[in-house]
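Here the complex is missing a single protein chain, while all its other protein chains stay put.
In order of appearance the chains are A and B, and numbering begins at 1 in each one.
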Amino acid sequence: MTRILGSTAIVVALALAVYGAVAAVVGVRRRDGALIRSSQAAAYANCGLLTLATLAMVYALLTHDFSISYVAQVGSRATPTFFTIISLWSALEGSILFWGFVLSVYTASVVYFTRGRLGSLGSYALATLHAVGIFFYLLLTGVANPFGAVFPVPADGPGPNPLLQNHPLMAVHPPFLYVGYVGMTVPFAFAIGALISGRLDDVWLKATRRWTMTAWIFLSLAIVAGMWWSYEVLGWGGYWAWDPVENASFMPWLTATAFLHSVMVQERRGMLRVWNLTLIIATFLLTILGTFLTRSGILSSVHAFANGPIGYYFLGFIALVLLVSLVLLAGRSAELKTAGHLDRLASREFTFLINNLLLSAFCFTVLLGTLFPLVAEAVRGVKVSVGGPFFNRMSLPIIVTLLFLLGVGPALPWRGAGADVLGRRLLPAAVAAGVVAALALALRVPSFYAVLAFAFAAFALVSNVQEFVTGARARMRAHGESAPRALLRLIGANRRRYGGYIAHLGVLAVATGIAASAAYRFEREVTLKPGQTVTVRGYTVRFDGLWAKDEPQRFVVGADIAALDARGRPYRTLTPRLNFYRNGGEPITTPAVRTRLDDDLYINLLAFERDGSSATVHVIVEPLVAWIWIGGLIVALGAAIGTIPTGARVRSRKVVRV
Amino acid sequence: MNWKRSLVAAAAVVPVVGLFYYGMGQDPKAIPSPLPGRPAPPFALNAMGTADTVRLADLKGQVVVLNFWASWCLACRSEHEVLREAAARYGPRGVRFYGVLYNDTPENGAAYIAEMGGQSYPTLLDPQTRTAIDYGLYGVPETFIIGPDGRVVYKQVGPVTPETFTRYVDPLLGKREAAR
Partner (left out) sequence: MSLAAALLALVAAVAPVQAGAPAQGAPPVAGATTARDSIIGEQVRQIASELRCPVCQGLSLQDSPSELAQQMRQVIRDQLEAGKTPEEVKAYFVSKYSEWILLEPAPRGANLMVYVLPVLLVVGGGAGLFVAARRWTRQPAPAGAPLPEDEAEEPETLP
């Protein structure tokens, strides 16, 4: 019953998406309003149908309906309810279903918020959204059908991948990633709409700004949540391994970040129109590429799902999107050409151009490194690896330069300023950078890039904070407001600008956390007998014994590790664990992490003697790790402030005055 | 629209899609070993349940089949029968079979052999995993066929099949037997 409901909903959605795409295009060509409205209705209907299908799947998972192929694949009666629900996205078919659901919600919301206002541009964008929908619904009816029939019906299933049912962050990282990824379809659809309709001015940019921002916020949060998940689960004390799939989520973030900056140049100076279209198309393509890399098994990765024919579908889709985009962009490039003009090189416009160059080069480096094993195999016939050392070597110079720019940008006004103004504005920041650099050198910070990162982070911190101080002071003088009030009003009246600066502060927190935890990581790997202690970077911990626990879905072995204070008295017990899942081979680690704002004490249980006579533990002390997670939240907060419309507030205030 | 430019730009699709299409045909997990053709790394290991030490150097002139396995390895169970039959067939023709226990305790290894109905050839203990690393092991099961000249002829990743032996061991024996 559930199976028929779910699969029927998807088949109908597929038919409606095909109809909607055709109706939107024919409607524009024939200027037939009724046809266009029917295409919009199809978008609403699909939102309902995909919601229904997704709820049907959740219901099937919860009721352990093993007659449905996806439930038989990832369900298990022993899995706790929470992980049963989130196993919706723990394997291929479910994640594609969730993708389709998110896409249908986006499509319906776009129709709701823009209907009747954007003319042919909106209709072509709607046709594009329907067309992307066709691809995903097609997968759901064929190669990625989650509602397949299973006969005979098994009594129980294996449960989700152990790695994905070991931490609650699995409830955050994948859905946020999908909401971010899929959200990039909206600006892409409007870019394609603009290219087809020939409305190449800023309308498509303005119409999609908030959608892009929303998608970007979710993508940023998803990346940070993914780092946190790696840190809390994989047990090596790190959060970023340059794994192909981490890279796949990072690349569209880089191009989208470049886009968020470069659109401002187009809005103010009318330049970079081809570039902005290219960036957003690239962002969309990179989200599809990321999915292709995970789903096709083309690169080996921790995150790779089982491979199958689905990779060829994604490859075909990538080829189609690339072809359509290139044909449209090249065909329209002459019409898009504008006369460039800059007042000065020392202007905000020019820093945005450099920012775009660096972010694109960063993205290209990551893409090249990720795909290079394929290239090397094709060219040399040899398997090579491209991992952390390569990416660090290549990206660190770009990252520190971006940190520097992040300080220069806000200090430079639009249209530019002379050297005297520039010097005055940047002097405090430069002094801060000098002090921090000298301090870092005096303290013998072990890495050259860490010194630069700290110095430029200080530089950018002062420069960005200065913007708030200057603005608030001006308000205090002009309106006689108190300092906190002036600050809030300042941000409220210029949300996009100051939201951006707040996001910058978040980026600085992330960068400082990464630089500090990488440069000042202290670790020991020791085998301890009960009662023995080990000291790492001022922390002394004592191994007190092993315990074991039998749970329905897994078997857990834990070590009690007491953290000792200066007098040797225990003040806290940490319990790193090893989880042996009934459906999986290698044990999954649950490191014990004591997080503080200044540093993290991270203990991982590596091995143990079965008679409990000893345990091998990895004790790591890393400073400022918490600031990576906090910084991620600040970035999202700043971007959210920048996304809230000012217009709504202004209008409501007017109403009050009347 | 300028269709001439469009056509030129469209050509850029070909190399990108071509690269991915090529990649889809490759297995990212199949990493070729540099060992075949090179002298097999020497070892001297204790045979499980005995006081004997087996040295590769003493086996010169003979065909050696070296099978790395573990009791916790599921794929090893599926190849056990193939190995037993191969040992029964090739053992009398002078092929020396050895198992090497990988990251496992001798007790578990012995229990496994008993459970699987015995094993006609010795299993060597590699307590520090040095020999496994010397042979560039990725996991278990992996099987090496070493020729009479002491060089690695072939490395099988994953369970062996009867064809593994007909393809790689038979020619070695043919050469040797012809030489006699």
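Rule of thumb we're sticking to: a contact is a pair of C-beta atoms (placed from the backbone, for glycine too) under 8 Å apart; a residue touches a chain by one contact, two chains touch by 3 or more.
Quick caveat, the model's predicted, so the values are computed rather than measured.
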Note to self: For a quick check of understanding: of A:Arg30, A:Arg77 or A:Arg393, which residue touches the chain that isn't displayed?
What the structure shows: A:Arg393
Notebook entry, point to check: Which chain B residues would touch the chain omitted from the figure, given the whole complex?
Noted result: 31-35, 41, 71-72, 103, 108, 111-112, 115, 128-130, 132-139
Notebook entry, point to check: In the complete complex, which positions of chain A touch the hidden chain?
Noted result: 113-114, 206-207, 210-211, 234-238, 241-244, 267-270, 300-302, 338-345, 350, 353-354, 357-358, 360-361, 364-365, 368-369, 372, 375-376, 379-380, 382-390, 393-394, 398, 413-415, 493-497, 524-535, 542-548, 550, 555, 557, 580, 582, 586, 589, 604, 606-607, 610-613, 618, 645-648
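As a convention for this text, only the chains that are shown with their structure count from here on.
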Note to self: Just the number, please: Cα centre separation of chain A and chain B in whole Å.
What the structure shows: 41
Notebook entry, point to check: What does chain B use to touch chain A in their complex?
Noted result: 1-3, 5-10, 12-13, 16-17, 19-24, 26, 28-29, 31-32, 72, 74
Next item on the list: Could you please specify the touching residues of chain A with respect to chain B in the complex?
Entry: 292, 296-300, 311-312, 315, 318-319, 322-323, 326-334, 371, 373-375, 377-378, 383, 585
